[in-house]
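One structure is given below, represented as structure tokens, and several questions about it will come after.
As you look at this complex, bear in mind that one protein chain is not there, while each of the others sits in place.
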Amino acid sequence: MTNVLKIFVFVICVLAFYAYVGQMVPQKITYPPTSTDFVGDMTPLELAAAGEEIMSGKGTCLTCHTIGSPGDGLRFPDLGGIGGRAGAQIAGMSAVDYLAESLYDPNAFVVEGFLPGMPAVSNPPINLSDNEILAVIAHLQSLGSQPTVTLDTELQWQSEEGSAPSAPTVAPGEPLDGPGVFTNYACSTCHAIDDATRLVGPSLYDAGSRLSKAEIYEAVMDPDATIAEGYPGAAMAAMLNASGFYQNVSTEELKSLVDYLASKTGQ
Amino acid sequence: MKTNSTYSPARLLRLQRSLSPGGGLNLRRVIPFGALFLILCLVGAYFVFPAGAIPVQEAQDAANPDYREFPVIGSRTIVWVVAQLHLMFAAFVLAVPMFALIIEIIGYVTKDERYDHLAYEFVKLLSVSFSFTAALGAMLTFLLLILYPSLMQYMVKIFSWTFLPYVALFFLEAIFLYSYYYGWGKFSPKVHIGLGVMLNIVGTAIMFIADAWLTFMNTPNGITETGELVSLWGAVNNFIWMPINIHRIIANVAFGGSIAAAYGAYKYLGAKTAEDKAHYDWMGYVGNFVAISAFLPLPFAGYYLGKEIYAYSQSLGITLMGGTFSWLFIVQAILIGNLFLAANYYLWVSMERIDGAERFRKYIKYLLGAITISFIVWATPHSLVASVEEARAMGGSHHPILGVLGVMSAKNTAVNVLILTTYISFLLYRRGNKEATVPWAKMGMNIQLGIFVLVTLFVIFLGIYGYFVEASVRIGLSVPQVLSVLFAMISITFIDVLLFKNAKKTGEIRWGEIGNRAQYALFFIAITFAWTMGLMGYVRAGMRQHWHVYGVIEDTSVDAFTPTIGYAAIVVSITVFIFFVFIATVFWLTGLTNKEPWKPKEERNKSVEAAG
Amino acid sequence: MKTLATLLTLLYFVAPSAAQNVDLGTDAQREAGRLMYNAKCSHCHGARGAGDGAATAFLRPAPRDFTTGTFKFRTTENGELPTDEDIRRSIRQGMPYTGMPPWPQLSEQEVDNLMYYIKTFSDFFSGPFAEVTALDMPSPPSITDESIVRGREVFLENSCIDCHGNLGRGDGPSGPTLTDQWDIPIRAADLTKRWTFRGGSTRSDIYRTFTTGLDGSPMPAFDIQPIEDQWALVNYVHSLSRDEADYSTYATSVFTTAAIDPSAGADAFSAAPEAFFAMVGQVIEPGRSFFPGVNGLAVRAMHNADHIGIMLQWNDMSADTDGINGPGLEVPIWPNDTDTTQAFSDAVAIQFPSGDGSGGGLPYLLFGDVSNSVDLWFADLSTPRADHYVGNGSGNLTASGMDYETSASYEDGQWTVIIKRDRTLDGQITFEDAAFAPVLFSVWDGFSRERGNRRGLTSWTYLYLEPAETESPLGPMAMYGLITLLLGLGATTLIRRKYSNVSA
Partner (left out) sequence: MNLLVILAIIAAWIGLRFLKANSLAWAAGIWVGLYVGLSYGINPPLPSSILSMFMAIITLALVTYLTAGNDRMKEMADTIVTFVVDKRYTGALIGVLIALPLLVSFKVYLNMTQAPEPPISGRTIHPVPPNTITVNGSPFNIVEGHNPYRELESSDPDAFALHLENGRRVYYQNCVFCHGDNMEGDGQFAHGLDPIPANFQDATTIAMLQESYLYWRVAKGGPGLPSESTPWLSAMPAWENFLTEEEMWDVIMFLYDYTGQRPRVSEEVH
């Protein structure tokens, strides 16, 4: 029995030694990256930091807007210093309200020299929640002045329940036809289909006469392969990704969409 | 591919088990114990998931929360400990048939009865240990089903079709195992060996399938960005599937060998007669020989695995080697350095019981020197812990000399030198009581020496050369290093076999006259192996960080953070301790077969008197 | 002051024509030198050696213009060209605390090649005055107290204090007005920091500097007689500073039972050890400071049960108390800072993390960041107080309206600022015994027009509060000693009992 006891003690000693070695190296806990949890007591500054992330990420704002480097030929206004200017854009409208309107209802007031065409970020495909929009407003305010909004700030555009509109839903089973796909994935936010209006993206009313079916297919599935001159790159892919297009669209639906677009010859 | 909604909880059971850092499991004792647990699992799983409603669409059903909490120590830790224990037993029951078969074959070829007995003695350890495996597997299954329901649903969705072959193999495994075990000595040797071969093939196949599930969690493949299955074969054959398979086969053999050696050591220490001592001394030696032989190529397999991880994602690779876990590999280096040291130590102590081996004693200090230096080089961290004063004296957290030792070139070289040195120890041991009689003996030995010296110099040269070339070339240099070491081992062995074919025996191996300290070295090796496995389990699961399935299913539980190495070390130590308590029970149970039949007290007294 | 041109005119008649012994190197050497120069030197000294490379605007003192043949560090007569060895030495050793690094990794040949190529930038090296002889540089005699005392007299006799100041801190009355030959502002050396001497910090280097002068700068050559006085001056200058900067890793605050009173001045802090921190330009965020006015800061601190006082001292050639300063002032991007109508005062700030610092990391070193704020004790030295600012990054500083008890004084080129605070203050860091409080210091030199983000700063460092009473080591010493003794005795007894038969 003493042997068993000796072995037992030996095992304990060796294990204790290794446990000790484990304590001798630097100890670091790695936490998962903090997702933007909107908690009630976020200061405007914290909110602004979250907003910065949203603008470059989910909001896809920076595919069309620049911050602090105007004149790059982008189609939308530069946002550098926007926080300082916002209050003076529309008489009688506070900076916060102006920014909020620009986000919820962007085409209500369009800065001179620019075309309308920005999608409402509260709707699909961008689909920001009210809190996320508040964060974006806070960040925009911080560009040029001090952010003031908090999560308690109430805006007239906010939906009643405070919840984000639901994401586009695909009716199960029933494949959509071409126009159906076009509507369902909110393509019309950026592309005109009935006339030659230039929105964020080129009008598609003459897509069929400009592009072959294969080219249309490529333009949908890999938008950045060829970018029409004067239009921002990366925007479409980001938005289609955000709207779940690539994940959900079926081959059949894709085919109908291409057929539909190819049928648009400008007449 | 759509999910088969008629999944069976039995598949789930095995799926869960595979998700442990272990994988290859062999429920060998299905009939007496395992089957009971399986049935319990089936029944239990049906109760845990009423309606069995696992159509994928409803995976997010509010009735099924994503996580449940295990009291006191938390879900993650309990799954961790149980999975690790399960893995260790699984590794053991997979490995023992492998080297039992090899030993049996050796016995068959050499017509040495001893080997056959030894193989049988190893196999005897199986019968108990795998009921533990089954018990632990069942426990793990329940835990995962209860604690991580939504993750399990996803895994089922992906891998449903792999369950059928798994079940089929499982039955085959049971049949082969029992025919191999119970049929010992009852078939012709060839048929019996054939059974053993089949047993191993089936066991390995089971492990391969199980590995697919867990490697998928690290490097998911064959799915869309949202996690829908595109190609099942792609999901199975993910980046690290094959490397893990290879690494595990080898590591299992090493681990199984070390446990078997520990068994020999345990019996040796308790043995009363010289005959028993001789036998268990020999058993410990063989177990350790198997363990170390399998251990030598393990660093290469590990390197292959690491390379594939880098190939899959630089982020994963850096997390592993340069980021969060870089210190873990320093701990690993200490463990493996200890293994090398202990393995050599065992050989050196063993040589004391070989008459004629004294002439090699003088080399020990040089071997030890090489091992120590390599050990030091390998354990030197790249990012140093230094106080501000020390850092300033060094000119930053980078030491001009240590910095050189901290990078891959130096480490690769150190490992290769360690392997070579251990190999030389083996060689010296082998020829301890032999004298070559072939006419070209002197020249042969000179050639061996030449190869050894050249390869060592070549390995060191490549290590140094690595500092003068760009990184992409440097990474490639490890291949010639490895190959030259393999070349040296193979060619020297080849010459050695010829050299000592009809060697003159200068003395006997006095089995049973080994110092007890050698037996403790065997325990030390077994513990260190088990601990290393535990640590590697932590890093393999931990490198996913806050993902269940890397990049696909995010861990949103309270345990999403990666715990410290110190915490992991304690969990691993406790796990290994529990494992050794269990394995001690296995040893004890196995030992019962040799116990005298029970007799009433009076009879025993009588026999004592008679003896007196 | 003699310039090279006047000297040349004079010498034209006396010097021997066309020196034969001038070594201009071979074509191959000059070509090799050219390649090396273009690879390693041209970005500062310019492709044509005119000191007008891409980096020139960011360097002060400005890189040498090789085309004029004017060199500061020579062993030759004032106004003469340097010897080959002088050029080699300058390349090899560099100029501490300037943009010119030492080049120890170059081989002898490479340095030679560079030297030959540098000589091609100026015609003087091939002209009639190219042949120069090095002056005799005697080896220094030993330092005696008398010579240092005498050196002080020599220092005064030769009006050194006009530029270098009474105690050598570079604060002489004419200090702020000095410019070099090209009208770029230049500063008299701070003789209390020998490690910053451009020409080297040994006594021989000091001797060479004042006997040959620094051509192109206002530093003339001094012909002091007798020679003993020359060495007396060298020894005096040498005695003004320690050998090395000896930068500290943290400052220690010592416990006192006395009250902390900023108005009591520097003497009250003499019991506290001095921590000397390196101060470098803020080159991280816009408003970058490439030549900070202050390159080192001495810190002493004392605390009692309730208060802590921190004393900061640094050398400044002028006390700028007119004008304004603030940590959040706008700074145009260098070199566009041309509007000089606004004057800026000297200022200093001590930065601590806000709150208890339990967030897992420090705030960002430049006035904190959005999620981790800092408390700034900011003293604009044109006013007699230090204000509290909360910093959430360089662009986000808010004055809380609170201020700290402060005193500031300037004497002989040295600012002394003492700031006092309660050891516990709501929302700000608590100074606990035997704990390390993270701290970072910033100094603004008004004369160098530093304000806002243009400033000198240290890294995050620490302030350690010595506890009032340190635990006596005697108890643990006795305990561990006793345990060892018992273990030893136990082992001895065991062995003796077991092997007593051996002792025969």
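Lettered A, B and C in written order, each chain numbered from 1.
Note that a residue touches a chain if its C-beta (ideal position, glycine included) is under 8 Å from a C-beta of that chain, and two chains touch if they have at least 3 such contacts.
Fair warning: this is a prediction, and the values are worked out from it, not measured in the lab.
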item	value
Left-out chain, listing which of the shown chains it touches	A, B, C
Residue among B:Thr77, B:Ser150 or B:Ser383 touching the omitted chain	B:Ser383
Listed residues B:Phe70, B:Trp184 or B:Tyr310, member touching the removed chain	B:Tyr310
Contacting the left-out chain in the complete assembly, out of B:Ala174, B:Ala278 or B:Leu341	B:Leu341
Sole contact to the chain not displayed, among B:Gln84, B:Ser179, B:Thr319 or B:Asn433	B:Thr319
From B:Lys442, B:Lys504 or B:Arg517, residue that would touch the chain that is not displayed	B:Arg517
Absent-chain interface as seen on subunit B, which is shown	239, 307-308, 310-315, 318-319, 322-324, 326, 337-338, 341, 344-345, 348-349, 352, 361, 364-365, 368, 371-372, 375-376, 379-388, 390-391, 393-403, 406-407, 467, 470-472, 475, 515, 517
Hidden partner chain, residues of subunit A it touches	24, 26, 28, 30, 56-57, 62-63, 65-67, 69, 234, 238
In subunit C, positions touching the absent partner	39-40, 43-44, 53-55, 58, 97-99, 101, 103, 105, 245, 247, 249-250, 277-281, 283-286, 290, 360-365, 369, 372, 434, 436, 457-462, 464, 471, 473, 476-478, 480-482, 484-485, 488-489, 491-492, 495-496, 499-500, 502-503
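In the analysis below, only the chains that are shown with their structure count from here on.
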item	value
Distance from subunit C to subunit B - Cα centre to Cα centre, in angstrom	59
Shared interface positions of subunit A, touching two or more other chains	none
Residues of subunit B that touch subunit A when the two form their complex	224-226, 228, 266, 269-270, 324, 327-328, 330-331, 334-335, 385, 520, 523-524, 527-528, 531, 545-546, 554-555, 560-570, 572-573, 576-577, 580, 584
Touch list for subunit C against partner subunit A, complex	370-371, 392, 396
Subunit C-touching residues of subunit A, taken from the complex the two chains share	45-46, 48-49
